[in-house]
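Note that one protein chain of the assembly has been removed; the remaining protein chains are unaltered in position.
Letters A, B and C name the chains as they come in the text, with residue numbers starting at 1 for each one.
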Amino acid sequence: MVQALNAAAAGNAETQSLATALTAVRSQSLALCEPLTVEDFGLQAVAETSPPKWHLAHTSWFFETFILKPFAADYRSWHSAFEVMFNSYYNGVGAQHPRHQRGLLSRPGVEEIMDYRAHVDRHMQALLADEGHPARDNIFQRTILGMHHEQQHQELLLTDLKYSFFQNPLYPRYSEQPLPGADDPGPWGWLDYAGGTVTVGHEGDGFCFDNEQPAHPFILAPFQLADRLVTNADYLAFMMDDGYQRPELWLADGWAHSQQAGWRHPLYWLKQDNEWLEYTLHGLQPLSLHAPVCHLSAYEADAFARWCGARLPTEFELEHALKHSPVDGQFVDSGQYHPVLTTKTPGFYGSVWEWTQSAYSPYPGYQPADGAIGEYNGKFMANQLVLKGGSCATPASHIRSSYRNFFYPPDRWQFTGLRLTRNTA
Amino acid sequence: MVQALNAAAAGNAETQSLATALTAVRSQSLALCEPLTVEDFGLQAVAETSPPKWHLAHTSWFFETFILKPFAADYRSWHSAFEVMFNSYYNGVGAQHPRHQRGLLSRPGVEEIMDYRAHVDRHMQALLADEGHPARDNIFQRTILGMHHEQQHQELLLTDLKYSFFQNPLYPRYSEQPLPGADDPGPWGWLDYAGGTVTVGHEGDGFCFDNEQPAHPFILAPFQLADRLVTNADYLAFMMDDGYQRPELWLADGWAHSQQAGWRHPLYWLKQDNEWLEYTLHGLQPLSLHAPVCHLSAYEADAFARWCGARLPTEFELEHALKHSPVDGQFVDSGQYHPVLTTKTPGFYGSVWEWTQSAYSPYPGYQPADGAIGEYNGKFMANQLVLKGGSCATPASHIRSSYRNFFYPPDRWQFTGLRLTRNTA
Amino acid sequence: MVQALNAAAAGNAETQSLATALTAVRSQSLALCEPLTVEDFGLQAVAETSPPKWHLAHTSWFFETFILKPFAADYRSWHSAFEVMFNSYYNGVGAQHPRHQRGLLSRPGVEEIMDYRAHVDRHMQALLADEGHPARDNIFQRTILGMHHEQQHQELLLTDLKYSFFQNPLYPRYSEQPLPGADDPGPWGWLDYAGGTVTVGHEGDGFCFDNEQPAHPFILAPFQLADRLVTNADYLAFMMDDGYQRPELWLADGWAHSQQAGWRHPLYWLKQDNEWLEYTLHGLQPLSLHAPVCHLSAYEADAFARWCGARLPTEFELEHALKHSPVDGQFVDSGQYHPVLTTKTPGFYGSVWEWTQSAYSPYPGYQPADGAIGEYNGKFMANQLVLKGGSCATPASHIRSSYRNFFYPPDRWQFTGLRLTRNTA
Partner (left out) sequence: MVQALNAAAAGNAETQSLATALTAVRSQSLALCEPLTVEDFGLQAVAETSPPKWHLAHTSWFFETFILKPFAADYRSWHSAFEVMFNSYYNGVGAQHPRHQRGLLSRPGVEEIMDYRAHVDRHMQALLADEGHPARDNIFQRTILGMHHEQQHQELLLTDLKYSFFQNPLYPRYSEQPLPGADDPGPWGWLDYAGGTVTVGHEGDGFCFDNEQPAHPFILAPFQLADRLVTNADYLAFMMDDGYQRPELWLADGWAHSQQAGWRHPLYWLKQDNEWLEYTLHGLQPLSLHAPVCHLSAYEADAFARWCGARLPTEFELEHALKHSPVDGQFVDSGQYHPVLTTKTPGFYGSVWEWTQSAYSPYPGYQPADGAIGEYNGKFMANQLVLKGGSCATPASHIRSSYRNFFYPPDRWQFTGLRLTRNTA
């Protein structure tokens, strides 16, 4: 699919491949909803998460708003109220339904949302087939953007649903498939990186988001990366050494947040009958000791690293390592919706998003797109940290070394873990 | 039905009538859900309101917990987790699912809740048919209590749903029936009451809640009641006279609350194109000038009364008037889920609950039931005010003169209005 | 002094006695500030409490605003900004400095506030001496009101200061005098009251606040009052019986509040080295077992009573008892700023304010004064409960049987305790 996207140029063959790829991405959103009951589609536990139904509608709204309305001459919007209801945060488009009330939209129902998706799909296919369209290049570029946008929401659909399900004492299972166990990876080793002047950011012709550009030179000091992710067993040792009770291990904001929130373990962990369990999309499971630790905030990841005498990597260090590693690992395509691989060298990708200590900031010379679509990434460049590498909920075709995911330091509902880093002595 | 309930004594005929009455009440809960989509059943906009599905389950839980479990020897509970999930506030029973998260229970689904109801109904009918049961009297009494309890939740189901629907910019209609207009009732007149020593509280054999007892003597000073409810037109005059901007009209707590909440009109009013609209269960409607004003907090009702040079009645004054008035008015049985009648003399009941200035307090000698069921009313006797008379969402068979409804002064999502009162000069 | 106030009619002798009484009340405010450092005068720990300096200024503002400005022809206000800075809550007068920021008024300094007081005093004395003033009656009445107002603030000055001092780990002593111990009063006995129709509210010519009128008949059922206050030893028994952990003993709002606030003991109690201490205005002291329990919220008082199988009295019951009891007990005049007497029969007054279960509501026919001064009492008749009898911080000349003090159920920083009550079997 990546190839299809990347190849999307001006000929007929490319049209077909883009149209096909679009269909594939759109179908995948529906496939992910297979296990849901009608009631599940409306769940929204907190403002940061959105109901499955809303994700399905919003991704359609994206195509409608940024492609069909401006470029499809005869296009009639499905419902005028959707413009506000399914706008996420584009002030340039107009007002937005309050974010924390997305779960209160029982109408339109799931069925109508499905009809809405089909309506948008039909019109998108027609537009892509219009070879003489004067804005054909722009349409293609935005279509590709819309597909990557939809893939991002596929990941959020899973992480948001997990958070909502966790509020239910029945601990519903999203997947009935059993999760494989993880073998003991043994102690981590250190991989040496010589540093020097490297290129940061996306190079080449393939798709990337605007925040990955421009590519630019950057000086790295020599550093070492652990050859595997931190595991639950590693993290338990930190907990048993009173890691959550020792302020000297924590950033000041992290300590304050942790104390106020009463954190004592990662999100989704439960202790029953003196045994640690973890809620997963495959139901409540005994904690898998050798699986990657997951659902950590950046504060916890940082405190753990400090406890190890190590630190979090910068985004530049991780990007450098990812660039020289195959895009291989546990992605959503595996059908295992929980991290089980510790990504021993050389696979640096997948399983969990790896927290970095780098603020999500513009690259030197960064230029967002004009108009409302420019709100996609740039306006979030404050107070968030970069994460790298993709997770078990990320489509394999969606990730690359220069990809910059970003969340706030206290966020824990994504599949977030860490890889230790240290300065070369 | 009231007769059925009240007559419920020890004979076979009574068993049949109670069993029949129970079926009627239980069926009415389902009938009220006819207009709902599956998604609607899960809506919960704020902690104070509950999803329709939860109301259906909780009322069944009540029969299960207080009758079937203690008295039906062979009874097996439907699902052990329901004990916590559908417990409202009975600490004596055990823990409760967090109130503000009732809307996150997508599982069990609507279908299973319906099965649960049928299961409870079957066992209840069997138990009622067991003429030799040693606890037959207690079973009968608790069954009658459970039926009144269910009726209360029928009213809440409507008011809660209205509140949730109102968050949706599509303003869904619960009922497609048109609302009749209200005729101009003309200015209100004053009805004279001589006061003296009266009896307050429930007398006679019929059912009442524990908070209506014991009946006791009370001295009323002479007073006057308006012969009709306050209308929207009356209230608009208050608004146009800057009623919401004049602190001298307000109780101190009311003024603080109103300022903080930004109140400028009753709940559910909207101004569009310079015209006042009101959201009703029959959809968005032009404000009906001569209909009773509704969805007022006690603070607004009090400020309005003060602006008129009048005051809110005490619960004792209103009870005295209700006692000498037929139980006649606009109830939920009308199929009109919005107040349209101003209840001109002598009908004092229905349309809107009338705020009183009386704190919801125990009567002298008040004694709650023993055990968890004693939590039904007594523990709420703090910070709330009594309301009288029933509303357009109350079953006609549910109301009586001694009935004491209670809400917090700032609450506005019930069908709440007022009748002016003043001291006899 | 009470006699002086009550006698204040139109002759020269009365002028002298009122002028003298005014001087006495005003001097007492300063006398209470003797132990304070300059820095202490500015302390305000929370919005509900005010700094000593502010109390001194506000009570002067009261005379200035309601007497000197309207009636003293040549009066020039001390500083125009004081009108806002020292207005407590009189919307009819105008805007108010934000309540929670009274402690930020380092300017004017203490010295200027003292000058301001002297300025107001001089003008008040001159006005009272003006025998031919056309508004002489009104001036006298408002002066007497101002004196009672100042006495209320004298009590608040102490309770507010205590609350602020308690935030300081040095636990400052307001008084260096030792507190006497309390003898074991033995178990409480029950006093029988026959009930019947009694008069509630203030009768006779002496001063009372508007909320004590009009006097009116009221029917009391027979009841019993404990012959002493609840002691710390009594309350400890409740605590040791898990009183704070048993929801069945609590009002629903009380339980929710207590859980959220983490209450486990009365305000000002501390456990050090396994011993209970209590912070008092005489410094940190070992808990005096036989002294009255104090600094309880109404919720705690109610839960304790329920645990005893008793209840809180109504205000009508307590008033009835107080009316037939001498005004005798531990008042501020004792120089002991902490309750030490359990007020065995027949002294029902002083030591601690006794919580009642009665909402602070208007008496039938209640009429507040016209204008801003009418805001004194009436607008607070919502959400508060009545307390009776006065405390160790109340001036003896300030209290009477019909006196209605009022605070919110969760409030704990006043000297508040309880006396058990029960229905006559």
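As a working rule, a residue touches a chain if its C-beta (ideal position, glycine included) is under 8 Å from a C-beta of that chain, and two chains touch if they have at least 3 such contacts.
These figures come from a predicted structure and were not determined experimentally.
Student: Of the chains you can see, which ones touch the chain that is left out?
Tutor: Per the contact definition above, the missing chain touches A, C.
Student: Please identify which residue in A:Pro98, A:Gly181, A:Gly204 or A:Pro247 touches the non-displayed chain.
Tutor: A:Pro247
Student: Please pick, from A:Pro180, A:Pro217, A:Pro286 or A:Pro326, the residue that touches the omitted chain in the full complex.
Tutor: Selected residue, touching the omitted chain: A:Pro217.
Student: Determine which one of C:Gly92, C:Gly109 or C:Gly378 touches the chain that has been left out.
Tutor: Checking each option in C:Gly92, C:Gly109 or C:Gly378, the one touching the absent chain turns out to be C:Gly109.
Student: I need the residue numbers on chain C that touch the omitted chain, in ascending order.
Tutor: 37-43, 45, 81, 84-85, 97, 101, 103-110, 164, 167-170, 172
Student: Identify the residues of chain A touching the omitted chain, counting contacts across the whole complex.
Tutor: The missing chain touches chain A at positions 89, 91-92, 197, 216-221, 247-248, 250-255, 298-299, 302, 311, 314, 357-359, 361-362, 364-365, 375, 379-383, 409, 423.
Everything that follows uses one rule, which is that only the chains that are shown with their structure count from here on.
Student: Taking each chain's centre as the mean of its CA atoms, which one is most distant from chain B?
Tutor: Most remote chain from chain B, centroid-wise, comes out as A.
Student: Just how far, in Å, is the C-alpha centre of chain B from the one of chain A?
Tutor: The answer is 46 Å.
Student: Nearest whole angstrom, what separates the Cα centre of chain A from the Cα centre of chain C?
Tutor: 60
Student: Among all residues of chain C, which ones touch two or more of the remaining chains?
Tutor: In chain C, nothing touches at least two other chains.
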